[in-house]
Every structure is written in C-alpha cells, then in structure tokens.
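Complex shown without one protein chain; remaining protein chains in place.
Up next is chain A:
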Amino acid sequence: MSQPPSFTLCISEDTESDGQEPSPDNEGALHTSFHQLIQEQSSLVEAGLELEMQTRGREHPALPDTCAAAWPEPGQDKQHPSYSSTSLRILASMPSRTIGRSRGAIISQYYNRTARLQRRSSRPPLQQLCRTARPSLRQYDLETDPARATLEDKRSLLVTELLSLLPSQRSHMLLTVPLSLAEKRTLRQELSGQRGPLRQHTQRRVPSSPCGWSKDYIILGCRDLWYRLLSLLPAVQPWRYALKQIGGRFGSSVLSYFLFVKTLLMFNIFLFLILLVFVVALQAAYPPASASPRPFTGLELLTGAGYFTHSLLYYGYYSNITLNDPCASSPNGSTCPLAAPPLPYNMPLAYVFSVGVSFLITCILLVYSMSRSFGESYRVGSSAGDLAIKIFCAWDFKVIQRRSVKLQCENIRTQLKELLAEQRSRSRSLSLCQRLGHTTVLLLAWALSLSTVLGCVLAVHYFSEHMHVVQQDHRARGSSEWQQEAILLVLPLLVSLLNTLMPHLYNLLAMWEKQDSPVAEVYVAICRAQGLPAPLLLPRNLILKMVVLGLLCYQWLSRGVVCSTEECWETCVGQELYRFVVMDFIFTLLDTLFGELVWRLILEKRLKRKQRPEFDIARNVLELIYGQTLTWLGVLFAPLLPAVQMLKLLLLFYIKKTSLMQNCQSPSKPWQASHMSTVFITLLCFPSFLGAAIFLSYTIWSVRPSETCGPFQGLESIYKSGKTWVQVLEKSNPNITWFAWVHQHLVENTFLLFFVSGVLLAVIYFNIQVVRGQRRIIRLLKEQIANEGEDKIFLIQKLHSVYEQRERDAPESQHHAPQKGAGQYRTLLQPSL
C-alpha cells in the first residue's frame, strides 16, 4: 500500500475467443439469472472483453492511453447506478461475488480449502507455505486463467486434491461442499473411479442380508409413529404458542416479561426438585412423632400457621435423626454391627447440603446466563447494531402453519419497527440548557422518592413492633386462635399494600416531572407510552422493595421483637415468609384486576376513550423479582416454599396473559427490548439473589438454631453440623483422615480463599488484556478492509471510464458481434501484476 501503482488498462476486444470456451459462470444452474443484464446485453453490441492490466513502475507515470485524463474522481458515487452493463458484468465476475452463485467458483473455493487442509496435514515446503498464505491469489489463478477455466478441469483438479486427503477428511469435504447432489455424485464417482478404498468402504455399509431392507422399513414405520408423537410435542412444550401469540401482538418487550416468568419457574422447579428428593421425601418417609395436628380451618392457606405449623412445610418439622442408621439407638458408635449400611443418611447434613448445592447451582446458572447475555451485547469487535442479524436470521423455517407464519411476520415487523424507532430516538440530542433543567427535576424527584422510601421503612418498622405488642396482648388475654392468626396477616398486608401503591405514586411523580419539564417530555413520554421503565422509575421502586426486605430480614435474624417468644423461631420466620409470598400474590391479582380490568372499563365506558391501559413491564418484573427474593430467603426455613412460588408463577402466567389479551393494548410506539432480559437477569442476580445468599450464609454461619426443634437442634450454628460430621467421619473410618485434614487446612483456612481470589483476579486481568489486544487488531483489520474496498471502487471506476472512453473513441473502427447469444457473455479480467 506504500507503493500505489499506476495502471494502464489496455482493452483488446477479442470476439473470436469468446465462443470457444464455455464460461465458468454461465452454467445451467444460473438459468434465468441476470435478467436485467441480459436485456442490456442484447441492446449492447459487446460480446466479449478482455482486459489486460499492466502494472507500470513508478518510472513510467506517463500513460500511453489517451483516456487517462478522462477518469473521474473515484469515491463520489458508491452506489454506482450509472455503470454500464460491461462494468456490471466485470463486477459480477469478481471472485467475491461469483462464489455466491456459480458452481465453478464454489469448486475453486473448495479446491483451495482442500489444498490448505492438505498442506496442514503434511508439513509443507517453505515456498508452498508462501503460496498458501495467499489463498486469494491461488483462487484468482484458478478462476481467471483461461487455460484451466473449464468446469471439468476445475473438477478434476478438486478431485486430485481430494484424493490426497485422508478418507474421513475427504468424505467430510464432500459432504460440506455446497453443490447440488448430482454434482457431488459426479465428484464422488470420479473419486472412486481413481481409487478403490472409498468404494470398498461404502460397500461395507450396505446391509448384507436381504432382511436388512425389511428392517429398514420396520424402522421407517417406527419413525413414522415417532414423528406423529413428535408432532404432539408443541403441546408438551410449555406455552410455546402462547408466547408466540404474545410476541406477535405486543412485541418483544412484553414478551420478555413472560419469558422472565418462565425462567423463574424453571429456577423454582429446579430448587423444588432438589429439596424434594433429598430432604422432603425422606422426611415424609420417616415422619417424626409429633403432636396431634390442629384442625384445618382454611385461614391457614393465608397465614401458613395453625394446621401447617407442624408439617413438611416448615423447618421445625424436620428432625436431626440419621436415617438408615442402626447405631441410632446407642449413643456411641462402637457397638455398631459390622454389617452396617455403608451410607447412613444424615438428615441435618442433607438439609444443609441440599440448600447449599441448589444455591450454588442457581448462582452458576444466573452468572452464566448473565455473562452470556452480556457477551451477546458486548462482543469483541462487533459493530453496535444488530439490525443485519435481525434481518438475516429472523426467519424461522420451522414455522409451517399459515397462522404462525402470519404471527411471525407480525412479530418481525414489530421488532423491526422497534429497532428503528429506538435508533431514531437515540439520534435526538438535548441542548445544555435542557439538560440542566432535566437534572434539576431529576434531583428533586429523587429526593422526594428517597424520603418516601425512608418513610415507608420507618412505618414498617414501628408498625411491626406495634403489631407484636398487640399480638402478645391478645395471647395474654387468651383470645381465639382465629383472631390471633388474623393479626399475623396485618404486617404482610401493609407491606404488600405499600409495594403496590408506591409504584403508582412514583408513576404520578413521573407524570408530574413530565408536565413540569417540557425538556424531558420526549424521553419520559416515550418511556411512559410503552409502559416501560423510565430510568427514574425502576430504581426507586427497587430501592423501596429491597430496603423493606432488608429491614424485615434484620428483624427476623436479630429476634429483637419478632419471633422472640416462639419456641421455634425458624418456623416462625418461615411462616412470615409464606404470608408475604401469598399476600404478594393476592395483591398482584388485585392490581391486575383494578389496574387493568377496571381501568379499561372506566376508560371505555365512562371516558369513552378508545385507549386501553398499557402493560407496565417494569413494575410487573419488579414484583416478580420481589417474590423470587422472598422464596430464596425462605428456602432454609420453609423447604416447600419453592413449590408455593411455582404454583404462584403458573397462575400468574395465565392470569396475566388473559388480562393482557383482554384489557391491554399493544404498544402504540414500538420499543426495543433486546437488553431487557439482560437487565432483568442482572437485577435478579444482584440485589435479589446476592441478598438472599448473604442472608442465608449469615444464618448458617453465625445464628444459633433453636434448641428444641429442627434438624440442627442443640448445635451452636448450622455450620457446626458439617464440622462435627467431619470429626465423626474421621473417628469412624481412619482411612479418610486425609479428608479431615483437607477440611481443616483448606476449608477452614482463609489463606486458600485469598489465594484463589488472587488467581481469579490475575486471570481476569489477563483476559482483559487479551481482549484489548484483539480489539486493536480488529480495528486495524477493519481499516485495512475499508481501504481495500475503496481501492476496489477506485479500480472499478477507472475500468468503467476506460471502457466508456474506448467506446466513444472508436465506435466505428471496431467490429462487433451483436448476434451473440445472450447467455454467452463472459468477461475476463486478466491480471499480470
């Protein structure tokens, strides 16, 4: 590139040479392509064109051709609408374009690939390496050298190259060549004609017995049956059709809410299954002797107390026995018979390990899905937009139903409109003054909302203490059970009420912002119109929920007031969490009913407006995250809480979907939601899962479990159960003292933790550096490609102008062959560098 060569283009029109050789490009596979070109062709008189490009050194800057001065400035017109048919033909025969359509070019490409593959398998001599390092040149050779340009020649070349490969490589190459089957068969015949082993290889695969065939047909019959079963699969695949329907009607942003419901459901099913198999089922099989259950009144479904208190639902029911252990009767293990079962089932260990492992796996899944969506959003060296991917990968060819096809079209259209609208709104920018006004309003709104959060938290705190006093009072006076339980419901009621009402207040706040500051109007208006998180809205709501939850967690663990008088505080906390989950569900239903159904009726009947309420994704998603946090917090205290959450999510899906279809309208202005799921998962991971994990770890490590109930009774902390188990293991079996040693030196020692985190940090740092280097190289390569592209345009334009000049100069002196068949044109671009 440092030496820009000057070219001389000498055009010699050689009409005779044209008809003799078949072109590599105008094969039968092309049949009716290039309509436009062919039409132009018939009007033009040009049949063949041979170009010779001769490079002159710098010492010959003077061009012999008269046309040199007539060249236009390159780079002005990138879309080249004015090119003549000849230029277009030359363009069409460029290697980068023929590869997309012509058989000859495909064969050439695979010839090159085979050659490269072969070189790689056998160590190449140095000069060959040099050649293969320039594959485009090789291809160019093959593509344009008239001596070898026929299809047959290329094919035989490819065959020779293929023959030198290993049989497995060869058949794979043959399989992956994008040629028609007939072509492949010819290739294969040529291959097997020249070499025996392939033939023998295939012969062996034929079933030798005549019944092999009937077996095939029996298999075919079975397959038919299998396919019928498979066609029932969409019914089994949960909510596939419902999701498509939603996506097609309401766009991907609303769809992302329902996908999120589905994701959460999967998490809960997983959690539930682990706990069910390792803890709940075994405890149910070995029920402890318990007090006679209280009568079922029905209020238990709301409060989780009473009848449910001594059931599998709560921590207190689980025992600290070792199942399957013959030594259980005797206090010391020395009297055990030798034929003891090898693996006694230690219930406390199972309990803590099930919770721990399920949390660990959930953490890995969350981080994995988060990193994947982050990776998709921030791929190294990729351009920012993803419109091209949307277009090229949009169509799902599996969709065959007419109605589904329509839905898919609808879906794609909505998505495209979303993407384009987002792009337009991004390009709008605000002035400095506008920004200043925006910031002021923002600060004001934040101050207001933070103070409301503080107010809410204080209210919850004092109210819970007050309710506790009231409850004690009732208990002392000996009021009825029913009344006592009903009092328990008041606190969850208040919290859920706050959780439901405050977001509406924040919505009002946003409305006020919108009126107050015309500057933010565009932004907030768009956000509000979509029922999407105005960026101000989401954190306020989130902060409120998380702060309230943090306060409650503190109250539970410190046991200052709440649960302080219960004999089994874990069960008490579990019950509280159960109540919160149920109350949250009820308020979501009420919100759906009033916020969507009644509001729609009011809008339609009273206000006589066509408009319908829009689905508030941000608020709904936050409610989901809140519910999931409650579930995670409660897993240790109520192992069946994930089951409750599962039921809740299932019902929620159908109720929300019905309400959406009946009451809500599709987004009036489409909005892009590609990063929505990333945001959701991140929110789920960071405040929610991390908070729950910290809460549980603290509980396991340093909170003293109840003395008289639960699997960990009598222990200092839950973590101690693992420690005592290791000691018991060491005593019972001296062969595994190494395990105790490992436990003592690696797990209990903090040095390992520091070491591992140090290594992790180093790895992360190296990765960042590698990515940075790759980015730099990618940028350089992109620049180079862009330069090459400009060079290409430059050359094309030169070529074009030379040709035009030629035609203008000597229209009479040349003899043309207008009678040439339309499909017979060919262009040869012969380089001699």
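As a working rule, a contact is a pair of C-beta atoms (placed from the backbone, for glycine too) under 8 Å apart; a residue touches a chain by one contact, two chains touch by 3 or more; residues count from 1.
One rule holds for everything that comes next: contacts and distances are computed from a predicted model.
Undergrad: Given the choices "Vacuolar protein-sorting-associated protein 36", "serine C-palmitoyltransferase", "Protein O-mannosyl-transferase 2" or "CIB1 protein", state the protein name listed in UniProt for the chain not shown.
TA: Options "Vacuolar protein-sorting-associated protein 36", "serine C-palmitoyltransferase", "Protein O-mannosyl-transferase 2" or "CIB1 protein" considered; the missing chain's recorded name is "CIB1 protein".
Undergrad: So one chain is hidden, and I want to know which residue out of A:157, A:242, A:416 or A:505 touches that hidden chain in the complete assembly.
TA: Result: among the candidates, A:416 touches the missing chain.
Undergrad: Where the complex has a chain not shown, which of A:156, A:171 or A:479 is the residue touching it?
TA: Only one listed residue reaches the unshown chain, and that is A:171.
Undergrad: Taking the full complex into account, find the residue in A:273, A:360 or A:394 that is in contact with the omitted chain.
TA: A:394
Undergrad: In the whole complex, what residues of chain A lie against the chain that is missing from view?
TA: Those residues of chain A that touch the unshown chain are 28-37, 78-80, 92, 96-102, 171, 174-176, 178, 180-182, 184-185, 188, 202, 205-206, 210-214, 216-221, 223-224, 227, 230-231, 379, 382-383, 385-389, 391-402, 405-406, 409-410, 412-413, 416-417, 420, 423-424, 782, 785-786, 788-790, 792-793.
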